[in-house]
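All protein chains of the complex are present and in place, except for one that has been dropped.
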Amino acid sequence: MKIGRQTQKSTAISTANAEAIIVRGRDLCSELIGRVGFTDHMWLLITGELPSAAQRRVLDATLIAIAEHGLVPSVQASRMTLAAAPEALQGAVAAGILGCGSVVLGSSALAGEFFAAIVTRANGGSLEAAARAEIAALRAAGKAIPGYGHPLHRGGDPRAQRLLEVSVEAGASGHHIEAAQIVERLLPETTGKTLVMNVSGAIPAVLLDVGYPVRALKGVPIVARTAGLVAHLLEEQLRPLGFVLSHAGARAIDYDGPAPAGFVPSHE
Amino acid sequence: MKIGRQTQKSTAISTANAEAIIVRGRDLCSELIGRVGFTDHMWLLITGELPSAAQRRVLDATLIAIAEHGLVPSVQASRMTLAAAPEALQGAVAAGILGCGSVVLGSSALAGEFFAAIVTRANGGSLEAAARAEIAALRAAGKAIPGYGHPLHRGGDPRAQRLLEVSVEAGASGHHIEAAQIVERLLPETTGKTLVMNVSGAIPAVLLDVGYPVRALKGVPIVARTAGLVAHLLEEQLRPLGFVLSHAGARAIDYDGPAPAGFVPSHE
Amino acid sequence: MKIGRQTQKSTAISTANAEAIIVRGRDLCSELIGRVGFTDHMWLLITGELPSAAQRRVLDATLIAIAEHGLVPSVQASRMTLAAAPEALQGAVAAGILGCGSVVLGSSALAGEFFAAIVTRANGGSLEAAARAEIAALRAAGKAIPGYGHPLHRGGDPRAQRLLEVSVEAGASGHHIEAAQIVERLLPETTGKTLVMNVSGAIPAVLLDVGYPVRALKGVPIVARTAGLVAHLLEEQLRPLGFVLSHAGARAIDYDGPAPAGFVPSHE
Partner (left out) sequence: MKIGRQTQKSTAISTANAEAIIVRGRDLCSELIGRVGFTDHMWLLITGELPSAAQRRVLDATLIAIAEHGLVPSVQASRMTLAAAPEALQGAVAAGILGCGSVVLGSSALAGEFFAAIVTRANGGSLEAAARAEIAALRAAGKAIPGYGHPLHRGGDPRAQRLLEVSVEAGASGHHIEAAQIVERLLPETTGKTLVMNVSGAIPAVLLDVGYPVRALKGVPIVARTAGLVAHLLEEQLRPLGFVLSHAGARAIDYDGPAPAGFVPSHE
């Protein structure tokens, strides 16, 4: 059966014949492999054009900022999965990527949509008025303001600060960063909370200012974290922690449901 | 319950406090973000050291070589998944990564283990004798020789040729590449088939020769393909093909099971 | 670091010691294995109580209704994944489940929330008035009305009709089914489209009327489809279709991006 009414039946990313592979119009082997870096290639794949120096520098900075932050939930899920299923490293990576969601790791995408909406609404006029309106709209819908606050870096997320610096160094700071900073300033009076911009707020701000597409923002933490997961899964093969993590997790949780009289749960 | 007997309970990848994040011993914000590229960072995450110029160049080349090859099965699985579940881009990426298996895309890891086994067995002596022995061992176990042959690039995989060139240009060609070339030469007499080295053979050969860890080889196609998937999923949002693909797939397959008398399947 | 402020640290689903496993207060081995059916057990796991005969019959009917519908996108994604990665059947199942989304297969959950909102809003009063209000709210938010229409079963989804019959036979038809039927009647005048209730509308309607929890609705297509995927993956091992599907998919799509002069794509 045919679901939906897609009328377009073409792709513009790549094609091939027996002799050559074309990626975004370029011959993969003669023009790209050995001639550009992977960050250039990622930008090319996503946008269709090779990046400027500023675009490359900002994308590099964001990928590095979010690639690794220790034994976060998605890394634990990934290491537990490899411990249980060592035959499929790709499954352990997939389990880790599935934790790139709206609450953790993937909130870059939500923050990016929020900043883009502010800039679009301002339409060249007051970013502050637009920011107030978009904050109000999120709050009216009962939604959180994405991109601010961090459970560990309460005084300021050092990655966010550094990303803004890199953006300035690259001469690439623009309206989306400005919008993100205005929101940070407005939070106390509009939400009653003082929260500082986190890495998931800074990533979309600096990327949108160099023209990265908003709908591909979630790809940045996903690609970056995949590299971090590969490092953890190599370590997991050499020093297995997956079941240590799950043992500690299980011990932290009690059972409070019914049980037969006299039943004593194991706390082993 | 405690599964297994893990005695080590430590990680060496990263740590943090409220002010700073340490990755492989380096301060993430002051030493890495804005100072190195993502390929350097990936090498650092995986090996604990920043790469040499040759190591970076070879890793870049392999990532670029395998990032994208059109509507391969894993890309189709990913695009169909986004069409069905647009609320979870991470799920569509995960579905694509799950296709990085022993047959397609993930065979780099098997080829790398094979080449490493040849080099280890040779132990400084004859690579050809070691290659013959390892080919014989695979064939005795009924296994395929990984890293050779391609359904489209029958006359030679241009990515493999280019990767070997880049390795030579980088002054980084060594025993693993030599082993891979010896196997290619031995295939007709040992297996009766003439097959040329493919990209999944060349990737581990050039990487092992610059000291990339064999157990992290599968991470290279996985990280690279994740970037390709992000590009496809951006395109899928703009021009949906997922259900066009599944419609074409379903039409290619007949039903040959039993059916009630007179039942006429739809071929819509 | 500690994310969020969870204060509760207990689970009520199961516990164990060396001699026994307790599930929802019952001894797994003496009270459940060999004494009840899997559908009873699923209801017990989810709700904490064994089902009545009507509850079991309705849950059975919904699971059977949605378990299998041929080479739908999620089944194709799953079979392609097994073809690429035969070493990990769990990965192929996961790829299939990831397609249980808001557009396909998982829309039961959205339809259930919609019907529950109508019944709650009516609060014993007019279901029709409540249905009109909830339809208007969805349309104001630019959202589709979930649970109606089918690309193949345009004249009526036979599974929906049968599920409503089973509900009546079980003496279990109530306000949620009534709400679903009212919506079907109101669609032409409120949306301008005549669409009949589909299986993803009927499943939540009949389940909510027997007291199944709305937040676990998505679990029904997921558990059911998992059984269908296992059948497809067994067939895939015996008669591989995964790459036939992807070959047909790729042939259905053209390349319309740039290419070097004279480049002729392969259509093999």
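The chains carry the letters A, B and C, assigned in the order they are written, with residues numbered from 1 in each.
To be clear about the criterion, a contact is a pair of C-beta atoms (placed from the backbone, for glycine too) under 8 Å apart; a residue touches a chain by one contact, two chains touch by 3 or more.
Computed from a predicted model, the values in this text were never measured in an experiment.
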### Message
As a test of the contact rule: which chains in view would the missing one touch?
### Response
A, B, C
### Touching the absent chain when the full complex is considered, from C:138, C:186 or C:216
C:216
### Message
One chain isn't shown here. Among A:92, A:111 or A:172, which residue touches it?
### Response
A:92
### Task
Using the touch rule from the top, list residues of chain B that touch the missing partner.
1-4, 9-18, 20, 22, 24-25, 27, 48, 73, 85, 87-88, 90-91, 94, 104, 151-152, 252-260, 263-266
## Note on the structure
Hidden partner sits against chain C at residues 1-4, 6, 8-21, 23, 28-30, 32-34, 36-39, 41-42, 45-46, 57, 59-61, 63-65, 67-71, 83, 88-91, 93-95, 97-101, 106, 109, 152-155, 158-159, 161-163, 165-166, 169, 213, 215-216, 218-219, 222-224, 226-228, 230-235, 237-241, 243-244, 246-247, 250, 266, 268
### Task
Considering the whole complex rather than only what is displayed, give the residues of chain A touching the chain that is not shown.
1, 16, 70-74, 76-78, 80-81, 83-88, 91-92, 94-95, 98-106, 152, 241-253, 255, 266, 268
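Here is the rule we go by: only the chains that are shown with their structure count from here on.
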### Query
To lay chain A over its twin chain B by CA atoms, how big a turn is needed, in degrees to the nearest 5?
180
### Task
State the chain with the largest centre-to-centre distance from chain B, centres being mean CA positions.
C
### Query
Counting shared numbers against all numbers at the contact of chain A and chain C, is it over half, same, or under half, different?
same
#### Entry: Centroid distance [mean C-alpha coordinates] between chain C and chain B, Å
33
### Query
What whole-number Å value describes the gap between the mean CA coordinates of chain A and chain B?
22
### Query
Whole-Å distance, chain A centre to chain C centre, using C-alpha means?
28
### Two or more partner chains touched - positions in chain C
1, 16, 73, 85, 87-88, 91, 94, 104, 152, 252-253, 255, 266
